[in-house]
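Here the complex is missing a single protein chain, while all its other protein chains stay put.
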Amino acid sequence: MADNTNMTVKSVEVKLESPFSIKVRLLWRAFKENWNIFSKSKIGMIGLYIVIIFAVAGFIVYPILADTVWKTTSLNAMVSYNPVTGYDFLQNNPAPPSWAHLLGTDPLGRDVLAQLLYSTPREFMLGIVAALITVVIGTLIGTVAAYFGGAIDTFFMRLADIVLLFPFIPFLIVISGMMQVDLLTLALIIGLLSGFGGITIVLRSQGLIIKSRPFIESAKVSGASDAYIIVNHIIPNVMPLSFLYMMFNVTGAIFSEAVLSFFGLLNIKMSWGLMIYTADTAGYIIGSNIWNYWWLWLPSGASITLLCGAFYFIGRGLDEVVNPRLRKR
Amino acid sequence: MKPILELRNLKMYYDTQAGQVKAADDVSFVLNEGESIGLVGESGCGKTSVSMSIMKLLPENGRIISGNIFFDGKDIVNFSDEEMNKIRWAGIAMIFQAAMNSLNPVYRVGDQIVEAITAHEPNVTFEEARQRVANLYKLVGLDPERMDNYPHEYSGGMKQRAIIAMSLACNPKLIIADEPTTALDVIVQDTILRELEKVQKKLNMSMIYISHDIAVIAEVASRIAIMYAGKIVEMSDSVVIFKRPAHPYAIGLMSSFPSIRGEKKELVTIPGEPPNLLNAPDHCRFAPRCPFATDECWKQTPSYSEIESNHFVACFHPQNLKKLVNMNA
Amino acid sequence: MKRFLVLVLMGIVVVGMLAFAGGNANYALLSDVTSLNIWSMLGPNATAWNFYPTLTKYGGLYSMSDLTYQVVPALADGFWTPLEKVTEGGTTMYVTTVKLLKGVTWSDGTPFTADDVVFSYEVPFKLQMPGNWMSNLPPDLFIKVVKVDDYTVKFYTTHPSGNFIYSILMSAIVQKKFWEPVYEEALKQKDPAQYMMSYDKDLLSEPSIGAFTVSQWQKGAYLLDKAISNYTFKGQQEIEYANGAVQYIVPSLNQNVTYYGTPEGTVNHKFVTGPYVDSIVYRIYQNQTAAVSALLKGEVDYILNPNGLQKGFVQQLQTNPNVKITENPSLGFQYISFNLRRYPMNNKAFRVAIAYLIDRDLLANKILGGNTNPLSSLVPPGNAFWYDPNLKAYGEGMTTIERYQAAIKTLKDAGFSWLIEPKIEKGQLVQRGQGLIGPDGKLVKQITMMAPSAGYDPIRSTTALWVEKWANDVGIPLYADLTSFNNIVDAVFNQNFNFDMYILGWGISIYPSYIYDFFSAEQNVPGGFNSPGYDNPEFEKAAKAFLDSTDMNVARQYAFKAEEYLNADVPYIVLFAPTVIEAYRGDKISFAYTKCLDGIQSGYSGYGETSYVKVIQ
Partner (left out) sequence: MMLKYIGNRILQIAILLVIYVAIVFFLLHAMPGGIKTLLISNPKLTPQAQEAIIRAFGLNQPLWLQFVDYMKNVFTLNLGISFSYYPTPVWNIIAERLPRTVLLFTVATLIAFFVGFASGKSLAWNRGKTTEYVSTVVGIITYTIFTPLLIFVVIWFFGSFLGIFPLNQFLNPDLWIHTRLNAQIIFLYILMTMVIIGAVMLASYTIALRFSHKVITRRMIFYLSSIISVIFSIFFWWVSPVGIYAADILWHMVLPVMTVTIISYAGTMLVMRDSMLETIKEDFITTARAKGLPDKVVRDKHAARTAMLPVVTNFVLSLGFVVSGGVITETLFSWPGMGMTLLDSTLAKDYPLAAGALIFTGIFVLIAHLVVDIVYAFLDPRIRY
């Protein structure tokens, strides 16, 4: 935190000379400093690597494979493979891994690896949209509440109390069970619920600390407007913490989606949770031996765990950036 | 007079990811029974590291490389934690730098002192221990009724007195007072120092005062050691140090701190910043800031030698210095 | 603590062994019973789970024979007398006399009399009880039951109808002695029906007239059904002859009767009624997976489930040699419905073309891996009496290419054309059709076919996608919209038939009154069952005649005729009868029969399997 504070103080001073480029350079330097701390956190780096691997697999490998390897098994050989509808009925399904289907096929004869990769960008989308909404709302409300205090503060804090009251997963279950919820709606609901909840309280208290710093006073004295102070001084200083919470929120969103899909409550065509749901309701998971049809539940289950875990790892790594007391030395 | 504590060529280094930090390098001094010495230097010069080495309360990355610490005739450098626990507080007690935070907020202050007594003297009953604490409270000028209060109910001065009382709890032979008054306002500072001196004389204990403020130390310590960058650069009776400082750094210190009730002098500030103890150089560490530095100073470390009776200095050019003092005067 | 647990375990084992020695069958239920109250169970809480353990307690005047599903007397003594027209106080009614069996007793020893019958009809009708009560005693059909003497009653109805037999005469009979005080109390309440339905005191002591009674209900865990020692029909022989005759020999009543012919010739089946076990424990498992692993472990002997087991469970269960697996077609069908109110679905040729394209056999056997049974008629072949073997669906027996050709020809003949005509050369579709142009010369717009998504039902979603592909191949702009079940139901039944086509399924009854309901003008109203909006006066006439016949042989002829209209006009394309796959422990229990419509669990003949199940010692 101390580094950031200095950084901002300096940016106030030098702003008069040349505004934008220096700011960018300072931001870059702050980023590099934080990156140095972060990159020393093994857990954080492992998380980052996992996320990168998933991103590459989902955004780059999948489109290539869908247009080449799997295209032949497509219902309509003229378009690229779609794992939602791409039934391979030439064999007994579910089929164990083979060269044609590296992770086997599901009970409906659809390629498991393709489903896995197809779902990856969607999981990212969900997690990041939900987390972004959360963080934007949480940061804005948290800093505004901290800066202005008074009635605004009280209102949002009581609101956060109420939101915290909501049993999160049960509530999502009820909502998604009773109305048609697709991925984007889910991201919105998760984002709003967590945005008005705990994160506001955390960011508000961080904001209060920043507010008491001398440079806020000096900015006020030099006649900066409230909005200017919030946007230029308070928000940049709570940003690392927001970012940390964003990572935890990505984990939460992906996990929630998986749980809801697992119960078949979401109106989506394919996701990791839905893959397990399909295998489970068709009866391939528990029986005489859980490993008989391992490819139906292990890859998807492991993906959920890995991606959730990876973002959580990144969060833990960031925690050491944000919270110097956790640092080793 | 019998020596109670003797440090012989103590080297205490910290291992950091950036490299080795030589926090205490070749520190030697002797402290006799009933004597009080002051350890003076800028913050980060290694004085606290020396005191922590004596208590053997080093952080996990800090270790004593070589040297000896004789306490009461025994070398405690290789003592185990259990053996050290017997010496801590019963033999050497400490008054910490940040009195505000040195008391555990969730326990009553009296109980925390009683705890120290019962830990070392298991035969003392709780009632007896409380009686002793009450006496100590009276000794340091606190109302014994405040024993059952929590730390947050004390003022800063009261906390400092409570900590002094705590340090006296086991009748230690040596008390290390690390910046005992820094956080207090000047009036209270003075009272507490007087109090401390009184108690020390009364109980015939040895004291090590640690401070960055040579003026404060000079009032209570019979001898003063001046530390710079992990080394003791000068050591002598306080009068001698004040009258005839030999090391350029000591002279600078004299000039930069006003005495509590000393005559007004023009302040001379020492240009430059204290060196980074990380990968400390082989030459004289003060050379970069020294107005008298010669090629010699940039080549090797000066030895720590006695320039007059009981006056030790580590400098190549102690002779030149008297003139400057005269000039300034 | 350890020793304690070990002792407890030993106790459990010992007690467990004792329980098995007495002849106890363990069934798995996949959901807890919601009530033991018959009024509520046949009312708003009519779930299969409620029926399994409890309905064995109650009787009916008439029932259906095992496997052949013929109407036979149960508590009645012989068939009802032919309906006579009478006029009382200006209203015309039809009346019939039903004689009751003498010597039948309830489990508490009370004899079964006409009072019980009158009471069992009076209460639900007077209190207007909802659910099955309402459909058993339709207000537009049922008038009253009158006691003539202790063993004779007269039924009054507004008009003759097959429903009179299949609904009214088969309604449940309860004991008046037990329920009368409750009923009297109920009449004093503001809402007597609700009082009756929520009554839940001492229901475990309600006497039974069947083979079992519920003697314990540990909520959320299990129900215990105990066999009735003085069950009147214990040892009854049911002999089914190849000539259609059914003979019943009841030793306790010295009764020997034969219906539907003479007792001669080959005997197809012979069943002797139990109960053969002392008790049946219905263990409640909250999901199918748990029940299957319990079956594998031997905790339960049989899993009750109206929908049967999924393919995966079957594959898992097959690894255990002690587990026997039975497959039966369910009593129900999945279908594509056209909205005849919209263009081009209102064009018969268009519907016929789609019907030609759909290869049920390929879908069911190859694409869906034998998970479902191809079905092309509204009545499944298993319902032997009502099934018309002469009906032939469009395209039956054709290859895919022949189907393409037939569809293209049908469309062409009806005046349809294409921007790019589909082309078939040497048994290959070489050019897919594009831009279908209607007989009006305009381009046919996209047609949406709603179907449940893969998560809800992979079979129907897969089918939808294949139908889409086949239709697109010949240039029909069909789009399969995989959506949630609720969305479809909402669009079809709540939003005034807002759909082009959809795929859903129906559960049906033995008596095919649904032939009328699904396609009659009467139901062609918002929220009604006639979702296609089918409107054909000739069909209407035949269907109505079928419905109003109390002579089942006559009714059958009309039903066949009505079905012919439907088969030709294709408002529905019937696709499949889902398979009901069941599993039981062959080493622990045996059933009288396992090959039957809708599986062992069906209970169309009074939950027969409970009185036939035997524990293998």
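Letters are used for the chains, namely A, B and C, taken in the order the chains are written, and counting of residues starts over at 1 for each.
Simple rule for what comes next: a residue touches a chain if its C-beta (ideal position, glycine included) is under 8 Å from a C-beta of that chain, and two chains touch if they have at least 3 such contacts.
Predicted, not measured: the structure shown is a model, and the values here were computed from it.
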Answer for the absent chain's shown contacts is A, B, C
Touching the hidden chain, out of A:154, A:180 or A:212, is A:180
Sole touch to the unshown chain from A:65, A:126 or A:265: residue A:265
Among the options A:266, A:308 or A:321, the absent chain makes contact with A:308
Cross-chain touch to the chain not pictured, restricted to C:189, C:287, C:428 or C:498, is C:287
Only one of B:6, B:42, B:72 or B:115 touches the unshown chain, namely B:115
The listed residue (C:222, C:394 or C:591) that touches the chain absent from the view is C:222
Where chain B meets the chain that is not shown, the residues are 55, 57, 60, 81-82, 84-90, 93-94, 96-98, 101-106, 108, 114-116, 118-120, 126, 150, 152, 163, 166
Across the whole complex, the chain not displayed is touched by chain C residues 1, 4-5, 8-9, 11-12, 15-16, 19-20, 26, 32, 34-35, 40, 43-46, 128-131, 134, 191, 193-194, 197-198, 216, 218-222, 224, 279, 281, 283-287, 289-291, 293-294, 296-297, 299, 489-490, 493-494, 527
Across the whole complex, the chain not displayed is touched by chain A residues 42-43, 158, 161-162, 165-167, 169-171, 173-175, 177-180, 251, 255, 258-259, 262-263, 265, 276, 280, 285-286, 288-290, 297-298, 301-302, 304-305, 308-309, 312-313, 316, 319, 323, 325-326, 328
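To be clear about the criterion, only the chains that are shown with their structure count from here on.
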Outermost chain relative to chain A, judged by CA means, is B
Cα centre of chain B to Cα centre of chain C, whole Å, reads 92
Chain A to chain C, mean C-alpha position gap in Å, rounds to 48
Whole-Å distance, C-alpha centre of chain A to that of chain B, is 51
The positions of chain B in contact with two or more other chains are none
Per the touch rule, the chain A residues reaching chain C in their complex are 75-76, 84-85, 87, 89, 92-94, 107-108, 180, 264, 267, 269, 274, 277-289, 292-293
The chain C residues in contact with chain A across the complex are 288-289, 292-293, 296, 309-317, 319-320, 366-367, 369, 453-456, 458, 462, 465-466, 469, 482-484, 486-487
